[in-house]
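Of the protein chains in this complex, all but one are displayed in their positions.
Let's turn to chain A:
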Amino acid sequence: MADEKALEFKILGKCSRSKARVSVISLPHYDVDAPVFMPVGTQGTLKGMTSYQLEKLDCHIILGNTYHLGMRPGTDVLEKVGGLHNFMNWKRAMLTDSGGFQMVSLLKLSEVSEEGVKFQSPHDGSEMLLSPEKSMEIQNTIGADIMMQLDDVISSLTTGSRVEEAMYRSIRWLDRCIKAHKRPAEQNLFPIIQGGLDPKLREICCQEMVKRDCPGYAIGGLSGGEEKEQFWKMVSLCTDYLPENKPRYCMGIGYTTDLIVCVALGADMFDCVYPTRTARFGTALTATGQLSLRQQKFASDFTPIESDCLCSTCRKHSRAYVHSLFSREAVGCHLITVHNIYYQMRLMKEMRDSIMNDKFPDFVKKRFNLLYPDKNFPPWAVNALSSVGITLD
């Protein structure tokens, strides 16, 4: 049925200079304000945070990992309970990856063929195959608002014919995913643009995938250690080729600088393990940079992590308190996780507000000056921003 759609995309405002835009992505479980950062909750939980806290932190959408969830709790359990939303009692939107990325990053023994990704189960050593069909089957059972196609993941440093092969294979796998997707009225399938660092391949991939008229598109195969100069050019090229009226998800982005640049380049959705992972190592994020709260100098620092932050950690506690708990009690880590998620949510909200007020370029300059007080801005960011009319000074 043509009018049964699982996604509605509405642009609320645009930056008059850059490609930045504010939108609402209406998904079956929640209306997500974009640009949006999606914290990663790998195994049906977000690093010690209760759903209650995540809602208070104003998280609209979280990410789950198909590979991990397929292993544990497994599709049997998820089937019985009616999907991951029910299993973990998360009422808002959710996105699942295809499982392919974990195959390549976690499992050394994986082998990619036209059929899919063959790998050895880390639990019993048996040989298993993750095909586009299998990925869709698991993701349909998990029931996230947005599912990602299985793509042929290669390192972003790969060059030569393998890049081209991976790009074309990803298109073929997209078609198999579309065919295997059983719940299009309740779940959205996003393709992933591949093509490495080759503009021509990226262009072909965008054109082919746009023809499939999917509800939204992801820009993949980046942020794997490539030159940042090449990274931003690929993002910008993709946002140019992707349709204006659909959400664009830039995968694996989470640093403040990268988020600001990618929003300026017209991306709407982002995810990264960084804010939550770094919290577990004692690092708190602030507008002026990171604080490693384990350092002795914070033992007698009675100011909050960020003085103008309204998260429950900063409203109640000092750096000294977090320092005294960290690495001894789990609470220390939870306190930083709360702050870091709040930091990301606040950054995105401030970007949305500034775009709506058409003050985005001012916002970018302000944040860059806070982050780089000596004005040693990374050249790639300067170039990326100037490509969309924002000059840093």
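Note that in this section a residue touches a chain if its C-beta (ideal position, glycine included) is under 8 Å from a C-beta of that chain, and two chains touch if they have at least 3 such contacts; residues count from 1.
Here, contacts and distances are computed from a predicted model.
**Q** Tell me the UniProt name of the left-out chain, picking from "GPI transamidase component PIG-S", "Mitochondrial inner membrane protease subunit 2", "Queuine tRNA-ribosyltransferase accessory subunit 2" or "ATP synthase subunit a".
**A** From the listed options "GPI transamidase component PIG-S", "Mitochondrial inner membrane protease subunit 2", "Queuine tRNA-ribosyltransferase accessory subunit 2" or "ATP synthase subunit a", the omitted chain resolves to "Queuine tRNA-ribosyltransferase accessory subunit 2".
**Q** So one chain is hidden, and I want to know which residue out of A:S26, A:Q53 or A:S387 touches that hidden chain in the complete assembly.
**A** A:Q53
**Q** For the chain left off this view, which of A:P28, A:G44 or A:P132 is in contact with it?
**A** Only one listed residue reaches the unshown chain, and that is A:G44.
**Q** Which positions on chain A touch the chain that was left off?
**A** The list for chain A reads 43-53, 56, 68, 72-73, 76-77, 80-81, 87-89, 299-300, 302, 312-313, 316-318, 320-321, 323-325, 328-335, 338.
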